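Only a single protein chain was left out; the remaining protein chains are all shown in position.
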Amino acid sequence: MRTFAEISGDLVAAGRRFDARGWVLGTSGNFSEVIARSPLRVAITRSGAHKGTLGTADILEIDQSGTRVGGGNGQPSAETQLHLEIVAARDAGAVMHTHSIWSTLLSGRAGQDGGIPIQGYEMLKGLDGITTHEHREWIPVIDNDQDIPRLSLVVRRVLAQHPGCHAFLLRRHGLYTWGATLPDAVRHVEILEFLLESVGRARYSSAIPEEAAPWRS
Amino acid sequence: MRTFAEISGDLVAAGRRFDARGWVLGTSGNFSEVIARSPLRVAITRSGAHKGTLGTADILEIDQSGTRVGGGNGQPSAETQLHLEIVAARDAGAVMHTHSIWSTLLSGRAGQDGGIPIQGYEMLKGLDGITTHEHREWIPVIDNDQDIPRLSLVVRRVLAQHPGCHAFLLRRHGLYTWGATLPDAVRHVEILEFLLESVGRARYSSAIPEEAAPWRS
Amino acid sequence: MRTFAEISGDLVAAGRRFDARGWVLGTSGNFSEVIARSPLRVAITRSGAHKGTLGTADILEIDQSGTRVGGGNGQPSAETQLHLEIVAARDAGAVMHTHSIWSTLLSGRAGQDGGIPIQGYEMLKGLDGITTHEHREWIPVIDNDQDIPRLSLVVRRVLAQHPGCHAFLLRRHGLYTWGATLPDAVRHVEILEFLLESVGRARYSSAIPEEAAPWRS
Partner (left out) sequence: MRTFAEISGDLVAAGRRFDARGWVLGTSGNFSEVIARSPLRVAITRSGAHKGTLGTADILEIDQSGTRVGGGNGQPSAETQLHLEIVAARDAGAVMHTHSIWSTLLSGRAGQDGGIPIQGYEMLKGLDGITTHEHREWIPVIDNDQDIPRLSLVVRRVLAQHPGCHAFLLRRHGLYTWGATLPDAVRHVEILEFLLESVGRARYSSAIPEEAAPWRS
């Protein structure tokens, strides 16, 4: 079992790393890791902290209701309930929410109750349990909502409807992904942000049809 | 009350951070923070300094007329008067001007007396007083002008016409934003540069209509 | 002859460098350098390691069959056999595999048994033996395959068919290149990623015909 100090240090490091890539600008993004299962204790970033300059005082300890029971000062992330839904639905050990340009653009264009299919990319093999690029990952897109309890219920329903999905997008709000451990969740962020940028650049391009592409052999 | 040394250090740090993102290339950009209100004293970057390699000697202290009364050497930023207009109109504690690719592109295309509406993005909630992504932010675009006193009057008029706006753009010249404190103004820069890049990439793309997008559900 | 410690240190440094550019996100990418020729000994990154945070314990020593015979812990990269094919076919001293957005996009659009021609760029002169921008480099694109022994045979055939090529792409999987020494292979990565991004941005743009370009003289 990892100590709260170890967990805090690793969440701080993840914040610096994602900030360097522009995935947590402003005070966007929030991260959590499960400390203990019963009773549930979770380390989560506080609301309003910049993820690129986190200190360990910005990491709070909360219980299964989202109430702060230890750690740093301030309020838990406003989206704490979404983290707890994911932990419960997926038995996740860590949950990461990032907010990149490409996840914003792609999620803005998907239809109501829509999603983004990704298939044929080697990078998919970086997702837990995926062994071939032929895998078809469906990333649900959920309408954004400031009513977090209501949004949590939608997240619960979507996770149940898509038991194999590794992530979802909130529309024009960004990516949620998770993993059995924090390194798994961090890897999923990198994998999915790469795939979303790849799909995004392809979709947003002039879409020269393959047969007309002059560099085809 | 913050000391001049504390303020200088934080302006230097903001410069390094924005330089890493390519928002203050060359000697573009200028930053200020209010030291005291009556009489007004403002810390502002000197004209011609590179914002990525600022030293505390590059931060000057000026009075309400823009005259240097202390701090480092050199002349205050050529756009000092715009900073003072914003401080007066918005009771701002800090003003930041950045000069990114996307603010340059978007402001170049907006019409005369135009502006850029931004709505539906979660990132809008990072702006002071905004509590929902459904907020519609209007970013006025002002024609660039080398006559700074004349430009200051236009800025004054635009700020009065748009009492709720958090920023404006000078055409092909970049972004001005502000906040109650320096961290607020820095956060506004990150939020707005993110939103301008998002809107810019969407507008500059091939604009595949949503109904034709093959990844729609 | 370089020591295993020297080689490990340089592979670690290459990983950090490529990670900063976003070319080895997740656990993508793998690197190798020949330690000795007869019997063959190769230093190679272990499977599943993040290339931006490699430690020397992540570098393994393998023999000509790909079996670990020394160095750090874990399993050799899953694509070890491709490295060995390239070492044999090209007498290479080092092999690098990176996984960038642009190599993913371009390789995704090339036809079956296709490739990407690159000609007219000064940067081509950074490839071993190339002395003029007029050189036409053909970068074969090979269909991705999870059956590595089968893929190795295809790589062998393609390398024989294109004796002058400096690299190949696996479809939506990334770039393989090599060199007489590790610095040569690292330089080839930078040269080719630059060229692929240049070709990619040109191909994915609106392709305004030159005669219609308003900035033409």
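By letter and in written order, the chains are A, B and C; residue numbering begins at 1 in each of them.
As a convention for this text, a contact is a pair of C-beta atoms (placed from the backbone, for glycine too) under 8 Å apart; a residue touches a chain by one contact, two chains touch by 3 or more.
Since the model is a prediction, treat every value here as computed from it, not as a measurement.
Across the complete structure, the visible chains that the omitted chain touches are B, C.
The missing chain, though absent from the display, is touched by one residue of B:Ile59, B:Ile116, B:Val158 or B:Ile191; that residue is B:Ile116. Touching residues on chain B toward the chain that is not drawn are 22, 25-28, 50, 99, 101, 104-106, 108-111, 113-117, 144, 146, 170-174, 199, 203-207.
Where chain C meets the chain that is not shown, the touching residues are 21, 120-123, 126, 131-133, 187, 190-191, 193-194, 197-198, 201-202, 205-206, 208, 210, 213, 215-217.
By definition in this document, only the chains that are shown with their structure count from here on.
With centres taken as mean CA coordinates, the chain nearest to the overall protein centre is A. Bringing chain A onto chain C by least-squares fit of CA atoms involves turning it by 90°, to the nearest 5.
For chain B, residues touching at least two other chains, in rising order: 206.
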